[in-house]
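Here the complex is missing one protein chain, while the rest keep their positions.
Chains: A and B, in written order; residue numbering restarts at 1 for each.
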Amino acid sequence: MSASTRWTLFVMLLTVNVVYQLVYPNTWHQIAVSSLTGLGLIGLLIEYLARGRRER
Amino acid sequence: MADDLPVPSVDDVNSAMTSMPAAPAVRLDSVTRAYGQVRALDGVSWAFPPGGFTAVMGPSGSGKSTFLQCASGLDRPTSGTVWIGDTDLGRLREAALTRLRRERIGFVFQAFNLIPSMDVEENVALPLRLGGGRVDRDRIAAVLGRVGLADRMRSRPSELSGGQQQRVALARALVTEPEVVFADEPTGALDPRTAREVLRLMREAVDVAGQTVVLVTHDPVAASWADSVLFLDGGRIVEELRSPTVASVLARWDGVAA
Partner (left out) sequence: MRPRRSDFQGASLGVFVTLLLATVLVGAFGVLLESGLRAHAPTERYQAARAVVTTPARVGLLTKEVGSKPKMKYRPRTELPRIPVSAADRLRQVPGVRAVVADVSFPLVTASGPSAGAVLSGHGWDSAALGRIAPSSGRAPQAPDEVVLPASAGAKVGQAVRLQANGAPTVYRVTGLVGSGPAAAYFAPGTAAELSGHPGSASALGVLADHDAKIGDLRAAAPGLTVLTGSARGDAEDPSVAAVRPDMIELASGVGGTSLMAALIVVGGLLGLQARRRSREYALLRAVGATPGQVRGRVVQEALRTALPAAAIGGALSLAAGAALHAAMRDKGVLPPGFALALSPLPALASLAITLVATLLVALLASLRVSGVRPAQALGETAADPSGVARWRVIAGALLVAAGLSTLGLSLKTSGAVAAASLSGMIMSLMIGVAFLSPLIARLGAQVLGGVVALLAPVTGRLARQAAASAAPRAGAVLTPVALVIAFALVQLTGVATIMDATSAQASAANRADRMLVSSGPGVPSGAAEAVRGVPGVTAVTPVHRTTVVMPVREVGDVELRSYPARGLGADASKTVDAKTTKGGLDALTGTSVALSKDVAGGARIGSSRTLFLGDGTKINARVVAVYERGLGLGDILLPRDLVAAHTGSPLDDHVLVRCSGPCSPETLRALDAVAARFTGVRAVDRAAFGEATSRELRTQEFLSQIIVAAIGGFVLVGVVTTRLLAVASRRRELTLLHKVGATRAQVRGSVRLEGVIVLGTGAITGLAVAALATVALAMFVTGTPVPSPPSLPFVH
């Protein structure tokens, strides 16, 4: 995954997370979406970290 | 009975003494330095005799800067051993390595040898001050006298010419009476006449004071001042040339670079 792909994914997940929170606060599906995007973000970061470890 | 043993002649003793290897000042043993896949030094072994003036030459990318860094303790090799005198650098930790560089090695770089905010005396005294000991001003004056700049103790580096700066750098390298002085292209930025001055001083240190000098250079004229020239290529020593002259160095150089 190249740097630009990674950043694009990051921004997209974050935007979905935030916008959903603003538009549908306090609903069950908002919590689901937020959790999923949150997990996705964390996954991205872990992948970035692991890639660095491997390269070294 | 004493009559049965062969009695060595005076000549035999003399030749034995000259060919007996004294403990080398610097010794490299299969030293390799790799950066990722690239090997800047590839299994280099060499012993520098004490009191000798050795030049190290090679085309760019041959590894001569890396050679100097590993030999002088500025960098750690990926594999192999480096000895300064009888000390294995690999066994030393960072603090001890720093102390070794301070007390037993002298450095002269091509440029930027002096701290701009300190005057000449303070620059020369630097290794002694870092050691925390008391600094004998006479000693500083003496070593500056050897390089002919005893009258410029209060000057700032910005007030000195390039050649004078290199001479001060040499004085600093010599002030701790080190086992070996490493010089990295010290005359690279100087005109031929000033360069000769600096090289003459180095030669003097070797001849008169028994100093060991390892000089990395790409200038055949500088190399001709040395006792022997090592040629590096592709991270390996490819040739040694004893009693070099400018012509012989140039000839060997063409051979190496081809």
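Things worth noting here:
Note that in this section a residue touches a chain if its C-beta (ideal position, glycine included) is under 8 Å from a C-beta of that chain, and two chains touch if they have at least 3 such contacts.
What you are looking at is a predicted structure, and each value in this text was computed from that prediction instead of being measured.
The chain not shown here is touched by just one of B:L92, B:A111 or B:A141, and that residue is B:A111. Taking the whole complex into account, subunit A touches the unshown chain at residues 10, 14, 17-18, 21-22, 25-26, 30, 34, 38, 41, 45, 48-49, 52.
Where subunit B meets the chain that is not shown, the touching residues are 65, 68-69, 74-75, 94-95, 98-99, 101-103, 107, 109-113, 115-119, 122, 126-127, 129-131, 172, 184.
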